[in-house]
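Contents: one structure, followed by commentary.
For this depiction, one protein chain was excluded, whereas all remaining protein chains were kept in their positions.
Chain IDs A and B follow the sequence of writing; residue 1 opens each chain.
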Amino acid sequence: METLERILGEQPFFAGLNPEFLRLATGCANNVRFAAGEFICKEDDPADRFYLVRHGHVALQLFAPGRGAMTFQTVGPGEMFGMSWIAPPYKWTYDARALELTRALAVDGLCLRDKCDHDHDLGYELMQRFLSRTIESLHATRLQLLDVYGAKV
Amino acid sequence: MNDGVILSCADLNALIESLRAEGRRTIGPVARDGVIVYDDLESIDDLPAGMTDEAAPGHYRLARRDDDALFGYAVGPHSWKRFLHAPVQRLWRSEGERAAARVLAEPLSQEKTAFIAVRGCELAAIAVQDRVLGEGETVDRHYRARRDNAFLVAVDCGTANGGCFCVSMGTGPEASGAYDIALTEILEGEHRFLARAGSEAGQALLRNLPQRAATAEDIRAAREVVARTAQHMGRAMPVGNVRELLARNPDHPRWDDVAARCLSCANCTMVCPTCFCTSVDEASALDGSGTARVRRWDSCFTMDFSYVHGGGVRSSVSARYRQWMTHKLSSWFDQFGTSGCVGCGRCIVWCPVGIDITEEVRAIQASERETEARHGNA
Partner (left out) sequence: MAMSETASMGGVEDRTIPCVGRVSARRIESSDVVTLDVETPEGPVRYAPGQFNMLTAFGVGESAISISGDPASGRLTHTVRAVGPVSRALCNLRPGDAIGVRGPFGVGWPIGTAATRDLLFVAGGLGLAPLRPAIYAALAERSRYGKIAILYGARSPDSIIFRRELEGWRGRFDLHVEATVDHALDDWRGHVGVVTNLISQVEFDAEQATAFACGPEIMMRFVAQALVAREMRESDIHLSMERNMKCGYGQCGHCQFGPFFVCRDGPVFAYEAIRPLLALREI
C-alpha cells in the first residue's frame, strides 16, 4: 500500500530528504484532487499551503479586465507551486486553476512553519529547497520578461 | 640575387615599354594631390622622382629628397588591393519582370595589367588575399581573373617611413614571394637597378631588355640598400605570441581605452592591403526592367556591418576595434593560417587620431607582464 510518506518522498521537491524530516513533513501533508476548471486558489486569498502536482496541469493566472485570464506559467507533474505562505503578508498573488483533473499533495504551510521554528535543521534544509525553486523560477521569469522570440520593431 | 642583371634608368623605361607592348596597362606610383597613389603610368617620367614620404601616426607629407631616386618612399594610402579586389564590383544583373527574371553574370575582367614597384609588404599582402579570395574551396572569380592577369614588378625598399614595421612582421624590406621581376634601386655611384626574375614570364621579359650582368659590387650595393632600410624601420610589432595574447584578452580594459580615441571612421580598413570585407547592394533600373547586385568594400567599423534583425552585434566602438585588431593579428591565423598584418603601417599613418596597432599590442602585453610580476612578487 502506498503510504503518504512514500508518495511525498517521491516528489522531486522532497527527494533525498532524511527520513526523520520526511516524517515531520508528512505530518503536514494530505492528498487533494481538483476537477478540470476548478480554482485551487485565488489572488489575495490567505496563503497557507503549497502544492506538489502529481497528475494533471495547473495554470497560474492573472486576470485583467478587457484581456481576460492571462496564464504566465503552467505547472505539471513533479513540479510545485505556492511560496506566499513563507513570508508576510501570506497572500496568494495569482489564481491557480486546474486545467484538467489534477491530483496533488497539499502541504500545510502553518504546520510546516511551526515545525521549522522548533527544528532549525529541518527549517534550514527546507528553506534551501524553497530558495533553489525560487531561483529557478526567477531565472525562468527573466527569460520570459526578455520576450526573446519577438521580432524587434 | 645570383642571376641579377643591371638595368639603367633607360633600361627600366624599356621594361615599362615592353610591358605596354604586351598590351598591359602599367600601373605604378604617381605623386598626386600631395600623396603617392597607384595609377596609370606611361614611362618612368611619371614616377615620383626625387620624392619621399614622411609619415608618422596620423601624419603623411611628401618631401623632396636630395637625389633623384625613383622609388625613394615607402607606401601611400593606396594598395594593390584596389586593382585585384575591386572597391566596387558588379556581380550580376537580372533582366525581365518579377516572374521572368534571368540572371546574367558579370563578365570577368580581361584587362592585362602590370603593377610597377610592388613592395615586400605588398607582395605579402597579395599572398594573404590570394589565400582569402583566390584559393581554396571557394574562389572569387573576379579576384582570380585580375590576379592572373597581373604582372608584378616588385622593388626592394630603399627607404622606410615612420609607419613601417615590415621587419618585425617578416615581410620586408626585401621583396620576396610571387613577383615576376624584382628590382633594387642603387643610388650609390651610377643610378642603376639590380633586376632579378621570379617567374618564367619575368625571365623572358628581362632577357629582351638592354642590360649588363650584375657584378659582385652591384650585388653588395643592393644588399646594403636593403640592410640599411631594415635598420630604419619606423616602429616594430612587439616580440612575442601576439596571436595568443589577443585571443586571451577579449575583455581587456585597453579596448575601452582605444575606443575613447577611435573615431570608427574605417580609414584603417580602407587603406589596409589585406582587409577583404565586402557588402552587397541591390541596384534597380529606374524603369523596373532589371536589377543588379553590386559588391563594395565594407568595414567592420560600420554600425550595420554585424546587423542581425534588431540591431548590430557589435554596437560599441570598443567591440568593433577589438574585432578588427583581433581578427587582423589573431583569428586570421585560425582562418587562413597566417597573420592578416604585413607591417605596412598604413593603418597607423592614415588614422586621423594616430592610433598605432603596434602600440596597442604593446600596451596589452605590458599590462599582462605587470600582472604577472605582481603575482610573482606576492
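Please note the rule applied: contacts are C-beta pairs under 8 Å (C-beta built on N, C-alpha and C of every residue); 3 or more make two chains touch, one makes a residue touch a chain.
All values reported here derive from a predicted model rather than from experimental measurement.
S.K.: Using the touch definition up top, pick the residue from B:63, B:105 or B:227 that touches the left-out chain.
M.R.: Residue touching the absent chain, from the options given: B:105.
S.K.: Of the residues A:7, A:32, A:83 or A:99, I need the one that contacts the missing chain.
M.R.: A:99
S.K.: In the full complex, which of B:306, B:338 or B:367 touches the chain missing from this view?
M.R.: B:306
S.K.: Residues of chain B in contact with the chain that isn't shown?
M.R.: Its contact residues with the unshown chain are 91-92, 94, 96, 98-105, 107-108, 132-133, 137-141, 144, 250-251, 276-282, 284, 288, 291, 293, 295, 298, 300, 305-310, 313-316, 318-319, 323, 327, 330-331, 334-335.
S.K.: Determine and list the chain A residues touching the chain excluded from the picture.
M.R.: 57, 59-61, 67-74, 76-78, 99, 139-140, 143-144, 146-152
We adopt the following convention: only the chains that are shown with their structure count from here on.
S.K.: Using mean C-alpha positions as chain centres, tell me how far chain A is from chain B in Å, no decimals.
M.R.: 66
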